[in-house]
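One protein chain omitted, others in place.
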Amino acid sequence: MYTVRSYVRPESLEQAITELKSGKHNRMIGGGVFLKMQHRAISKLISLDGLGLDQITQTDESVIIGGAVSLRDIETNPIILDHFPALSYAVSQIVGVQLRNLAQVGASVFSRYGFSDIIPCLLAADASVKLAEAGEMKISEFLDRERDWDILYEISLPKEVTLAYDNLRQTNGDFSSLNLAIGKTEDDWRIVYGARPMGAFLAEAASQAAKDGQSLEEVTRLVQEEVPFGTNLRASADYRRHLAGVLLERLWEVQ
Amino acid sequence: MITLTVNGKVHQTEVDTNEVLIDTLRRLGYKSVKRGCETANCGLCTVLLDDKAILSCSLLSLRADGKHILTLEGVREEAKLLGGFLAEQGGEQCGYCTPGLMMNTIAMKRELVDPTDEEIAHYLMGNLCRCSGYVSQLRAIRQYLEV
Partner (left out) sequence: MKFVGRQFKKIDSSAITSGKPIYTDDLAAADALIVKVLRSPHAHAIIEEIDVSRAEAQPGVEIVLTHKDVPKTRFTLAGQSYPEPSPYDQLILDSKVRYVGDAVAIVAAQTETQAENALKRIKVTYKKLEPVLDFETAIDHPSIIHDEEVHFNLPQHVGGQDTKRNIMASYGFSFGEDIETTLADCDVTLERAYYMQAAAQSMMETFRSYTYLDARDRLCVITSTQVPFHIKRQLARALEMSPSKIRVIKPRIGGGFGAKQTSESEIYPAIVTLKTGKPAKIVYTRKETFSSSNSRHAMRITVRIGADRSGRIRAIDLHSLSDQGAYGHHGFTTVKLTGEKSIPLYNKLEAAKFSADVVYTNKLKAGAFRGYGATQGTFALESAINELADRLEIDPVDIRQMNIVQEGETTLAFDKLIESSKLDRCIETGAKMIGWHDKPRRRVMEDGTIRATGMAITMQGSGIANIDNATAIIKLNETGDLSLFISASDNGMGTDTVLVQLAAETLKVDPDEITLIAADTDLTPYDPGSYASSGAYVTGMAVVNACNDLKNKMTEMAAAYWNVPPAEVEQKDGAIYHKDTRLPFIDLGRILSVGPSGGTLVGTGSFGHPASPPPYMAGFADINYDPKTGLVKVVDYVGVVDCGTVINPALATVQAESGVVQGIGYALYEDVQYGPTGQLFTNNFLQYKIPTRPDIAQVRIAFEESYEPSGPYGAKSIGEVVINTSAPAIQSAIHAATGRYLYHLPMKPEAILFGEK
């Protein structure tokens, strides 16, 4: 458990970012579930409670998810179920309802956890994120950035993308041993692996090959060649490389 | 000073900035709320916060200011019903996970319509139990959902 000197509930995003930057031991808090497992001394803990960022809305082109939306809301929201049922499924596999009712998507994505089930979906959907300071950018750009003092307050997913997601877990509610998200539009494929155990990775050559109409075998070969896999308590790199093909085959059939 | 409405009763209480809701609730006498881990896996500490099941071990008490909280002590009728079914099956066992399981089951009954066994298991995935092996609890929960 962390220790906190003070807790702040700013009245605007601007105020939140000012508070955040007022000291180097300040931290944003989402649901606080994963933050709780970290042993750090925090001067000021800042939440986005009450800023209206807990809404899921849509425009003609996009589905827009506020940074304070809970994972459970993503799972059950009709707009998400309508346009991105795979995203709903991806979050539904995380630990339990009670955790998902607390955990917030903005903080979860901002933390760039290697085990994330959400980030691969966002990367495959070529989603955009809005940061209080740095402004709007593609999720890919966000993932490449150095960690900095900012607030991720909105995510938007283009409706033109058809998203598919699958994972392999050793037990239900565990972290994924590997997950895969595929985003397809009329003229594009984006194949993304997560929990490798490192963070989400866009397999560019494989995506291009899929887009060019190459066979599953060829795309699998490319995935296994270009995606780096690692070993942790859950699985070895070799096993993950093998699973990468299995998951691809599963989603390939669904498409 | 924060204001919590617990089981309909209003409490005004000083809380430390580090305090999480489970500790505040236990300090206020709601001892049904139990803790089984530090990693948000076990679900023992489940309470309803504004009608949603949450992990009271993970929420800073300050963030619960002004909210309504329901613990097992506050749902007597439902607890008696569900508890009766659990006891008939012998599924309550040591009982340490029981309050959290019962609170999440009550939340499930309010939310899901006619769930399948798989849907029940998935909804209650975050409630660990080591005594029962789960199947007796499923039998009891099915009976409870049918009432």
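Note that the chains are named A and B in the order they appear, and that numbering of residues resets to 1 at the start of each chain.
Methods note: a residue touches a chain if its C-beta (ideal position, glycine included) is under 8 Å from a C-beta of that chain, and two chains touch if they have at least 3 such contacts.
A quick note: this is a predicted structure, and the numbers were derived from the prediction, not measured.
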item	value
Contact residue for the chain not shown (choose from B:R76, B:R110 or B:R142)	B:R76
Where the unshown chain meets chain A, residue by residue	3, 37, 168, 170-175, 233, 235-236, 238-239, 242-243, 246, 249
Sites on chain B contacted by the missing partner chain, in the whole complex	16, 18, 27, 31-34, 36-39, 41-42, 44, 71-73, 76, 79-80, 82-84, 86-99, 102, 118, 120-122, 124-125, 127-136, 138
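Basically, only the chains that are shown with their structure count from here on.
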item	value
Touch list for chain B against partner chain A, complex	17-18, 20, 38-41, 43, 46, 52-55, 57-60, 62-63, 104, 107-108, 122-127
Residue numbers on chain A that touch chain B, as the complex places them	1-7, 29, 31-34, 36-37, 45, 47, 49, 72, 92, 95-99, 101-102, 172-173
